[in-house]
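Pasting a structure here, questions to come.
Chains shown are a subset, placed as in the full complex.
We just call them A, B and C in the order they show up, numbering each chain from 1.
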């Protein structure tokens, strides 16, 4: 599944937080995502849309609901 | 209960996250859903609407409120 | 208190999740409601509106705020 264009999915690309996540995606660098459950997922962020972030964690695709995100380092 | 058409229930099918869940539903593959309660449900996703996801967990139907979802692997 | 008509309280009855809850109400079957607090309530669902679900738990009426629901089995 290729990344959709931001305009089609309503992302506000003027937001620094969205620009920062997009830069992490482009760099294909490792990111740490801490969730409200206390889980911390480590891997590459593949895409972000209005609702979720998709990560590759140990070669498995994980769809993280944004409502569950506490913070992202990367 | 048959799956409703996306247009009737307001799902934004352009979202990669919705497309990903629909692909998991079509494949009838096993998915893991981690909740904010810490529960992890394993089973087949039957349908998704604006509010919930329905899973078949050990032959029992579970209506999961999306607000409670942390992440989905599948 | 009789159940209000869905149109008066803004419920989207086209949603499969609402249709499923209504079917549980009609069947008067026992349901399990797991909350974000970790509580699990068992009883009959009496009605649902935009904000809450009312259950009869051991002959006591409990108004559950929907924001607190993780999942429903029934």
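Odds and ends about this structure:
Assume a contact is a pair of C-beta atoms (placed from the backbone, for glycine too) under 8 Å apart; a residue touches a chain by one contact, two chains touch by 3 or more.
The structure displayed is predicted, hence computed values, not measured ones.
All protein chains share one sequence; of the complete assembly in this entry, 3 are displayed, while the total copy number is 6.
The rule is short, and it goes like this: only the chains that are shown with their structure count from here on.
One finds 19 Å separating the Cα centroids of chain B and chain C.
In chain C, no residue touches at least two other chains. Put simply, chain A touches chain B in their complex at residues 1, 3-4, 8-10, 35-37, 39, 41, 47, 49-52, 54, 60-65, 67-68. Remark: chain B residues 12, 14-21, 23, 34-36, 38, 66-67, 69-73 touch chain A in the complex.
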